[in-house]
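Subset of chains shown; positions unchanged.
Just so it is clear, A, B and C label the chains in written order, and each chain counts residues from 1 on its own.
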Amino acid sequence: TPKQGSTSSESAGGAGAVQETETAAFNPDEEDGIEIGELRSALGAVPKLEGSVKLGAVAKAFENEYWRTLKEGYGVFQDKLQANGYDVTIDVSSAQGEGDEQGQLSIVKDMINKKYNGLLLSPISDGNLVPGVDDAKKAGIPVVNVNDGLIANSDVFVGPKAIQNGELAAEWISEKLGGTGQVAIVIGMPKAFAARQRTAGFEQYMAANATGIEIVAKQNADWDRSKAKDLADTWIKQYPDLKAIFCNNDTMALGVVEAVKSSGKDILVVGVDGIGEAYDSIRRGELDATIDSFPLYKSQIAGEVTLRLMGGQEIPRVIWTPQALIDATNVEKPAEEIIGWEEPVFEN
Amino acid sequence: MDGVDFEIRKGEVHALLGENGAGKSTLLNILHGIYSQYEGEVTIENSKINFKNANEAIEFGIAKVHQEVNLVTELTVGQNIALGYEPKKGLLVDYRGMYQKTDAILKRLGCRFKSSDRIGTLSTGEMQMIQIAKALFHNAKVISFDEPTSALTDKEVNRLLEIITELKSNGITVLYITHRLDEVFKIADRASILRDGKYICTLDVQGITKEVLINNMVGRDVAAFAVRHKPLCATKEVALEAVGLESQGVFKNISFKVHRGEILSFAGLVGAKRTDVMRAIFGADPMSGGQVKIHGKDVAIRTPKQALAHGLALIPENRKTQGFVKNFTNAQNMALASMDRFAKGIFVHEGKIKENCDYYIKQMDLHPDDPDYQTNSLSGGNAQKVIIAKWLTTNQDIIIFDEPTKGIDVGAKAEIYRLMEDMVANGKAIIMVSSELPEVIGMSDRVIVMCEGRMVGELGRDELSEESIMHFAMEG
Amino acid sequence: MKSIWKKFSRELGIIVALVILIAVFGILEPLYLTPTNLMDIVDQSVINGLLAVGITMVIITGGIDLTVGSTMAVVIVCIGNLLVGGLNPVAAILLGVLLGFVLGGLNGFLIAKMHLQPFIATLGMMSVYRGIAYLVTGGWPVLSIPQNFRTAMDGDVAGVFPSSVVILLLATSVGYVILKHTKFGTYLYAMGNNEEATRLSGVNVDFNKIIAYALCGVSTALAGMVLLAKLGTGEPTAGQGYELNAIAAAAVGGTSLAGGKGSMLGTFFGAILLQALKVGLVVLGVDTFWQYIATGVIIIVAVYLDIVQEKIKSWKFERKFAR
């Protein structure tokens, strides 16, 4: 069985990362996470708990499609459970926008007061839900951290390896460009862990594997489509040889696509998240690729892990969820196929 | 201002006289540290001073009563009087001590309101008394008054003059600006006269006449008194009639008629609610009962816009807050109430606005005579002229003047009286609210006296005298 | 010539600041001065410029409008939906303008008739309108805006000039004429300066205030539709935080937040200056974190320049006392 907790020496990032781990309370990218298939084969069927079980899930903000899809996944999982005779409900709420740290905490506290049996939390920042998690611990409620904010004192982290996000994009771009050319990065806001890791993963991959690729510019656009477009407009003129732009999310990437289209140039644009609009855009041949982390399945995995945890199974600290690069070659492929999805085994 | 050079003796009452815009207020502002950049010297008891701000002047022992009422409406009367110099107990303000002290001053001034009242409940005249109380609060060696009586009625004026005499006997030096020359003779020892920013002369008040003063101020002869030059021209035709006007808790049972060609005055003490009645008629404040008729027809006026549509004009009593727009030029201010006349469709015709302004600049002898000058930087009296011009521009049938000559110099007053006479001669009706009895007596066809929100008497032209008016005014 | 000079002396401060800024960036990075880059700056100023046109009017009355970002979002999703549903672009634009007028007018109503303070009334409505924008689409963006609408609002005019720039220039001109040459404009300044005196002058202050907010809604709606055309997608999250940028543009252009003072041209140049600054920082590759600092400092310096210039202008008045 995988070990719990952190032993950092074999982590990916080398000496610098070790340093980081000593000050950082928790960084999943440096943990020995395992994937859900591995977990299932080790632990068997999803345990059926006694009595009715009420799970509370808190997403960041439903204003964002990504989190609405995550919510949908919780619903799908709840239906599957109920179809298999499990008495489990999953309620999903979100904060009011990604700046509403206090509001998100209110939701968690409310769930604790309402005596939910388990919590699945995706915090806005690394710290804002910490007091709530402390209360949950006191009340004996298990807490699963569903990416992308990090909760140091949660029981389990479920999410994709964030750094890989950027690495996948970098790998794809360097391959398409044959290892040389100028690229630029549109960052979101210097905010949550995932956003930082996306950029870092991209840069580190290029530095290590594609020295011919030059990152000529890197600016933030506050996750705003219009600001990203403006940035790209300027860059395209400033760097006539610009070959690719990597964006921290799809919304910004779609703004950049508009700029690229109107410039008439052939510049690769890659986003992150895999929202519906990004898929459409790839189908139309506008956006070149996106890194999908499959929120619809991520939440199902998170739900499953929570039930296993509550059923007393021993769960490692980090569970990796699937992610994949979507481009014109696989955009029509069903997600199940891309990630090799298998339904969990339920008890009868 | 240029080459002003004179002395004030310790313990005297020294009047500063001059036309509107002569530089009187500016001179005081220099003395009190409100303008700190000037050439020349001010010395007090042989030490040269140059105050950088009001605080330094007050600390030095010289205090000032400002021309415009300038109070903090959110604070109580007492807090306003003590503002900046509150007595302290430890770190906190000693409110009890403060209110005792300020109440004593109010009593000395003969005020009816208390220190704990809010400014908002007071009339303009009462606010003026607070400004005076403020100066007394500082126990200053030198106190200057910039037109302290322009909003006061006789009773308060007399009380103030007594107090100034009392101050003088306590060795306090008083500088006194006024356009009411009678007051000069009552209290002043000497008077200095300014004209166009230049010093003219200093006179011993004893043994000279009003005419001498006026001559020095204006440089020519003017009729200094409010008298009707043209024959009376009141008709029988009612222009405006009020029937049983009432505003809960403010005034009630106000009924009167004003005829075309007539000047009807409202007299009364400060706080008689004359202003409230006029504002209510004009639609500026709500009324709770009664009916206004114009040219015999019932009208319902709820906003000033409707009042204008019915041919009414109101020249308000407080020029700063109700009269002019600060950033506007003279031309713009004069046009504001008559924009329809200066516009083609929705577009404004700048040329016509200037033309209109030029006309009134000449009519009213405005200084400086520039239509593009900001009204805000005019002297008090000149700003008043701009406001009167603004309402004359509307060319209405029924004009309400609330304290029309407040702060206006003798020469300009004569002009305004002449304008009023012209208006009634042209068949207009005038309602005048005034606290200056000579003006009321000299100009009116008829006078209604108010007291505490009620009409207490009506006097015909031949019954008018200071005694008869005061008799009614004091009744309540 | 001299009279033109005098006429625009109000805008002198901001024009000088803009020229200095462009010169400095041009020296540091000659690429900055290429026509395409300069054209880009103007093009990218359109949204903020349009918002600032309306906000300038409102600020002159002594008010403020924090809803512009949210109002934009409502217009974007509503008109976006109608367009996708097949509505004719011209009808959609007219409807959008009307919608802006109504939303803005509602703000004006709360302020003029219910006597709410502008800041707090529009702070509340900012939240309400945002909620409405989300509800209209359930949070999802409106996709695939028809090309004919996009061309109308953001296509090329005569092959060089984006039509969005034309829209901004038109809106600024109309705003200029309204402020300088109409009764309504005169009343806006008068109200912002001394509301009581204006009311006593027989002006229907409440009505004019409501219209001012409604017109702000109209220019906001135009901004929203240009954005919709530029991006081809209508997002209910659009415009967050744009209100502060628009207010900054007006303030940098010399409009006083105390009311009664301001000019449309100043605002226009203010919007351009802010965008020129942003593009300049991008072109120089200034670190994101330093950009925050630079932006703040430049806003403060630009506004301060305006204050200093006003002081110099009224030096003569001061001199009077000095003698």
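The rule we apply is simple: contacts are C-beta pairs under 8 Å (C-beta built on N, C-alpha and C of every residue); 3 or more make two chains touch, one makes a residue touch a chain.
Only a predicted model underlies this, so the values are computations on that prediction, with no experimental measurement involved.
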* Asked: Counting over the whole complex in this file, how many of each chain type are there?
  -> A x1, B x1, C x2
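One rule holds for everything that comes next: only the chains that are shown with their structure count from here on.
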* Asked: When you draw the chains as points and link the ones that touch, which shape shows up: line, ring, star, complete, or other?
  -> line
* Comparison of A-C and B-C (more C-beta pairs in contact) -> B-C
* Averaged over CA atoms, how far is the centre of subunit A from the centre of subunit B? Could you give it in whole Å? => 73
* **Mean-CA-position distance for subunit C and subunit B (Å)** => 43
* Structure fact -> Here the gap between subunit A and subunit C, centre to centre from mean Cα coordinates and rounded to Å, is 37
* Asked: Using the touch rule from the top of the page, what residues of subunit A touch 2 or more other chains?
  -> none
* Asked: If you look only at subunit A, which of its residues touch subunit C in the complex?
  -> 62-65, 68, 187, 190, 217-220, 222, 224-226, 229-231, 233-235, 237-238, 251, 254-255, 258, 277, 280
* **List of subunit C residues in touch with subunit B within their complex** => 181-187, 189-190, 193-194, 196-204, 260-261, 317-318, 320-323
* **Sites on subunit C touched by subunit A in the complex** => 31, 34, 36-37, 40, 43-44, 47, 134, 139-141, 143, 227, 230-233, 235-238, 240-241, 278-279, 282-283, 285, 288-289, 291
